[in-house]
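Read the structure below first, then the notes.
With one protein chain withheld, the remaining protein chains of the complex are depicted in position.
As written, the chain order gives the labels A and B, with residue 1 at the start of each chain.
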Amino acid sequence: MRTRVVVTGIGVVTSVGAGREQFWESLLAGRCGVSLVESFDTAAFGVHRGAEVKNFDAGAYLRRIDASRIGRASQFAAAAARMALADAGVEPDSLDPLRAGVSMGTTSGEPLEVERFNDAYVSKELDGVGPEFMGRYPCHLISANVAEELGFAGVNVMIPTACAAGNYAVAHAFDVLRAGRADLMLAGGSDAFSRITYTGFARLGAVAPEICQPFDRNRKGMIPGEGAGVLVLEPLKRAAARGARIYAEVAGYGLSCDAHHMTAAHPEGDGAARAMTRALEESGMRPEDVSYVSAHGTGTPTNDRLETIAVKRLFREHAYRVPVSSVKSMLGHTMGAASAIEAAVCALAVHTDRIPPTINLEEPDPECDLDYVPNRAREHTVNVAMNNAYAFGGNNASLVLKKCEV
Amino acid sequence: MRRVVITGAGVVSSLGDTPAAMHAALCEGRSGIRPVKLFDTTGLGCPLGGEVSDFDAQKYLGRRNLRPLDRTSRLVASAAQLALDAGGWTTEMRASREVGLVLGTMFCSVRTIAEFDRRALEAGPGYASPMDFANTVINAAAGQAAIMHGLRGVNTTVSTGLTSGLQAVAHAAEQIRAGRADALLAGGAEELCFESFYGFERAGLLCRSGEHDRHHPVPFDARRNGLTLGEGAALLMLEDAASARERGARVLAEVRGAGGGYDCTRGRDEAKAVKAIAHSIHFALYDAEMLPYEVESMSASANGSPRGDSLEAHAVAQVFGDHARRMPVTAIKSMLGETLGASGALQTVDALETLRDCQLPGIPGLEDAEDDFPFAPPVAGGQGVDCVNVLVNSVGLDGHSCSLVVARCDE
Partner (left out) sequence: MRTDEIRAAVKQSIAAIANLDAGEIGDGASYREDLQLDSLTILEIAVDAEYKFQVNIPDEELSNIRTVDDTVRIVERYLSEPASAAA
């Protein structure tokens, strides 16, 4: 009998709040985290808005690590990890450290550290850069910092598959638990806002000037954001034995690679459809079983159109019956954290039978004619939720969560 | 349970671009560590690195436009081409059967990220390079290789510091065992660049030349005082044994087992650090259904780090006891430098060569091993070993360790 894996804790750091409660309440209320960028000067840019995490004090959550010693993405990750464990009612010290692991994803790691390096470089003050560059920059430090904060000595890995990384990280944790290699896994993703990332997306012409409007006829692009999402995953047996609250069960996942273009998806949604198909196959489900889809839904003209094509390819007539929403309308695109945060959304949807809206949906696009849960959250029985994510490099990942029947 | 075999290997290294050439150089004690030409090392304390001199990706990739690829991507795409060719995976085959890629890398390209940002700082964000931006994500090299070679299967990037390459091989083996894939390219890559070189120097990790005659990082030597960085890419074609047999593939070796460990004190608690490495080895042996005394040779991760080499030696002593003295050991970072994400994969490729030709590279320059060096005295040049398996070890700077057992495949 295969080990069944469940979600028992959720921790998040986002532009609309930190912690599961505040986060979920914000999403259901349609609250938007987008505002004028404050962390650097956008005067030279043609766009000025982002979904930054403001006034967040990681130090309030960390007990072992001094927050000022680690990079921003690590701060988010470690704080979200603490929140997730608390949410799950697990004391880190109660675990066998060798059987407690960390699997995290990211897009850029700690780009602010490169910015610091470069600021010194261009002002010819590189001598001022010390050991902290290597001590803070490499992306594997994100999962290392989470483990150090909690004393976890089990599996420890970073899977930096860009904007699909969260799903990849959760998928890996799922595999580790099913193979019996851990009693508990923290799985998620984290990314920090940076001028590097903002510059890149702005230069690609992908950034919307005002709001993120996934699937809207007049959508103009994505809005870069930041944050972290961490889930506590455990074998069902252990969760049940300790009377844990179970949000959802991880039913399966599917991965694929477009092998087509570095920054644009396959024009027929081929890779996306394959990832979804595999996820359903592994979960032992058919498309009609899916109650809700958390879309990648970045708000760019291309992504939303191609994603709709892929969903229709897979779901056929059922595509018009399954609600599909994008929380990026509220959180912006949190990069490597996105699909982890969205996995949390799926777990909460399954647990509460409520689904968050796609806000800013004012005018429907004839090419995007599905039910995107426009503007208002909805009560909806969610037996099965699918979380889709598509990344630069053509990395696609779909995760399926379902109600846990014991 | 499905068995995982290796049917091809591709390398781009400072000692050659075929496994045989690299291995021959290593067994002769030739070093790829030379004065760095890629960038100016003035003021960086150590002028040496294991640079892939005159690297020309066009040589491996033909007349395709390589402008969209940065150095790391070119290293990966080149090694991928070599591995696919070596394993007999034609373009037609890849069109009908999915091949995936699991790539380990520590930085992918910190240089591209830094240059992208510097251009924007100096010229304004409006003139930042879109092509460079595509290469600032850490999975860029894996994505570029997938596009170039039509790799539509599982495509994952693993980033666990120095252990990334070996971890990627372990991850790929696990995916094949679990039935998620039948054929995966797996390995690691890292480029030599000013930014990482500078960072390592500032962190006090590079060897300080001038304190003794030799500039080389000499693993396990009592006078070692740091590592030198290197670069390269190594990819292995991993396949499900049954599928490989079915297509008549030539099997180089089997991935018998893999394991990992993590020290959450990141080296601050020596006992815990040693325990994590020992755990990694134990786990790999357990996975391989082997007892310690059955390991016949070892490829160590040692790179000249005063602390790192010592921790690994203690862990080996803990796991193997007296058997360690009978176990021939090599540390090829003595000649390739510390190639970070590529290291574990390069070690694995060389281990396959050892299984093929029964030669194990020595550790040149090792004259004075530390008192508690647990192994049989290694020789400077290569030694003949008739071993049926090799334990490959990878130990990182921030707590990660990974171990892999490759073995001759008895069909």
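Observations
The rule is short, and it goes like this: contacts are C-beta pairs under 8 Å (C-beta built on N, C-alpha and C of every residue); 3 or more make two chains touch, one makes a residue touch a chain.
Since we're looking at a predicted model, the values are computed, not measured.
Of the candidate positions A:M262, A:V290, A:C368 or A:V382, contact with the unshown chain belongs to A:M262. Residue-wise, the contact with the chain that is not shown comes from B:G126, picked out of B:P35, B:G126 or B:P377.
When you scan A:R49, A:H172 or A:R203 for touch with the missing chain, the hit is A:R203.
Listed here are the chain B residues that touch the chain not shown: 63-68, 123-124, 126-131, 134.
Residues of chain A that touch the chain left out of view are 46, 203-205, 261-264.
Just so we're on the same page, only the chains that are shown with their structure count from here on.
By the touch rule above, chain B contacts chain A in their complex via residues 68, 100-101, 106-108, 110, 113-114, 116-118, 120-122, 124-126, 128-130, 133-140, 142-144, 146-147, 149-161, 164, 167, 171, 174, 178, 195, 198-200, 202-205, 260-266, 272, 276, 279, 396, 398-400.
Of all residues in chain A, only 44-46, 97-98, 101, 106-109, 111, 114-115, 117-119, 121-122, 126, 129-131, 133-135, 137-141, 143-144, 147-148, 150-162, 168, 172, 175, 179, 195-196, 199-204, 255-263, 271, 274, 391-395 touch chain B in the complex they form.
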